[in-house]
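Every protein chain of the complex appears in place save one, which is left out.
Right, subunit A next:
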Amino acid sequence: MSILSVHLSRLTRHHFPFSSLLFPSSRPYYHACAPSRRNLRFSVIKRFPFRCICSFPATNSIADRNRNVEVGEEKYDVIVVGGGHAGCEAALASARLGAKTLLLTLNIDRIAWQPCNPAVGGLAKSQLVHEVDALGGEIGKVADRCYLQKRVLNVSRGPAVRALRAQTDKREYAMQMKNVVESTPNLSIREAMVTDILLGKNDNVEGVCTFFGMNFYAPAVILTTGTFMSGKIWVGRTSMPAGRAGESASHGLTENLQRLGFESDRLKTGTPARVDCRTVDFSVLEPQLGDEEVSWFSFDPDFHIEKEQMCCYLTRTTKSTHQLIKDNLHETPTYGGWVEAKGPRYCPSIEDKIVRFQDKESHQIFLEPEGRTVPELYVQGFSTGLPERLQLPLLRTLPGLENCSMLRPAYAVEYDYLPAHQCSRSLMTKKIDGLFFSGQINGTTGYEEAAAQGIISGINAARHSDGKPLIVLERESSYIGTLIDDLVTKDLREPYRMLTSRSEHRLLLRSDNADSRLTPLGREIGLIDDRRWKIYQDKQARISDEKKRLKTVRISGGDLAADVSHFSGQPVKESSTLESLLKKPHIEYKLLDKHGFGNEMLSRTEKECVEIDIKYEGFIIRQRNQLQQMVHQQHRRLPEDLDYYAMTTLSLEAREKLSKVRPQTIGQASRVGGVSPADITALMIILETKRRKAQEVRRHQIRASVMVDTVENLSDTLTEAVGTHKCG
């Protein structure tokens, strides 16, 4: 017993002088970097004194690289290829973490372009936006600044599926994001078409080579190629190589990646026609107004600036729409049979909808503005592969659009993607160290999905170049985690869109708690500055204080009690706490406000948080327990060098799929298609055998070494004790 305590004190004492010794030595490196980075890092160091020790070995290499830059070589810490929604988040995260970052894009004027619907958020996607914001990302702030209209969807269907959707101004959005990207320290932008990945000796990435022969070097490269990699656009039977209408595709990179051993495939997506709003008769259309009380994506109140909202309109397909399509089905790529790439099921073309659901007489079509200064209207729900000559007649079958003029035709785009089972959950590829993929290259669609992957790959690329451990968001931590887990485990062959039903425990992953789930992590990573951190902490304190208050304040009778029993249809006990009132059906915080029992210090969203926490406490706890039960099993790690083909107790299909996907955990393995519960049991048995065998060996070794160690420690503690005595 005495030995143990001496032992302990020796260690703790050893440790602190150690960290203080290393602390100054790591500083010169920070001095060499941009000031913003130094400040940020400094605060982190203050909070976690041990951390600096760990990053020490890696800092040397970066310092070396930075010195080389001064000589004039194009060397960076992180290179981001592509300036879309994934690329922007990635570049910003990386640069903000202090990595010297280069953003390569085909066209600087198209940074953060919204080529399809200029809208951010929507069901399940809004959770992604909130989460990215909670981690310190940009998409939510820009959307909050550029909205044309905002609506909360699913208001009455539960806090977990409630979703904010913003119609944004396409040009303003791109401009705002471009400004942010351009004004971020550590971040350089260059127009270039990347054609090759430069490899080092150990299957590690060293940089990229462009079409015009420039080499840019970095130990971490993020590819966010969107629809550009061997992109091909289609209107009817006619096609041309292009990433988007009017923008050239990127060639050569796919072949290069294939040579490196990556598997690629084709996906397809499309965008509907745009019509001139001045030619639309809105008088016959149902207007769709924005919310009176505007909600926000960002948790940062500095970005909550209200704007005048624009109106969207609703129209419907008619009999003649359906007839026109049925008559010309042979003219569409899918039914004509000349495009094989798979489009998304949840974003079907209008011909798909009409063919597959013959009994539905009419489909909703939304008309949504693309900006405050342009006449373009986005015709949502009306994407088509029909040839251009049929598109205007088709549009004119819609009520209100009888005399419309079409500004841009609808088109489909085919592009290369790399099935994401080739990435691990950090979004780094399994084959090439330091190479990251994000966005449509991983088979997703949507700006929000792209941004979510972008911020993770940006963080991890910066950490990788800094020699730090990569970060993986577990599936149950967030929609971001769920998204990435799905991408890397399921062998997806259609564009992936986030849906709330993809999350098994969505009640825990709400918009309102995205900050309390992820902002502490963002802070720890280094993307949340002091101001934002204080805002966050104050908010959490207010919420928790209010919950305590509601628990303690009691009322007896009175108007509130009468109202509560009236609305809930339940009796109110003498001396009820406000909390117990709030738990009753149909009782909202607003009712407390109405009777003067609310807390005026709280904002609307904070009250909402309090209400959700209290009202649904039982469900939340239950789901949390369910989660805990499954997490232990699911998180068991799978060794990376497993030879699945040698496991004869697995089914043949499981052996093939597992060898291909190479899951990291048991949970992931169980989600791989074609792997049955029996396979998982067999797999766990094999693992257990291995573990026990290894443990047996290790036990012998440790026993031997500990015997030696104890003897040494014993003498050590003795001298130590003497030493301390002298000092004292």
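What we mean here is this: a contact is a pair of C-beta atoms (placed from the backbone, for glycine too) under 8 Å apart; a residue touches a chain by one contact, two chains touch by 3 or more; residues count from 1.
FYI, contacts and distances are computed from a predicted model.
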Unshown chain, UniProt name, "Palmitoyltransferase", "TrmE-type G domain-containing protein", "Dynein light chain Tctex-type 1" or "Alkyl transferase"? "TrmE-type G domain-containing protein"
Which candidate, A:A86, A:L128 or A:V161, sits in contact with the chain we can't see? A:V161
Which of A:A450, A:C609 or A:V661 touches the missing chain? It is A:C609
Considering the whole complex rather than only what is displayed, give the residues of subunit A touching the chain that is not shown. 1, 3-4, 7-8, 11-12, 15, 18-19, 22, 48, 50-51, 53-55, 57, 123-124, 153-154, 156-161, 344-348, 353, 356-357, 360, 363-364, 366, 380-381, 426, 467-474, 476-478, 481, 499-502, 504-509, 513, 516-517, 520-521, 524-525, 540, 543-544, 585-586, 609, 613, 616-617, 619-629, 631-633, 635, 637, 648-649, 670-671, 673, 676-679, 681-682, 685-686, 688-689, 691-692, 694-696, 698-699, 702-703, 705-706, 708-710, 712-713, 716
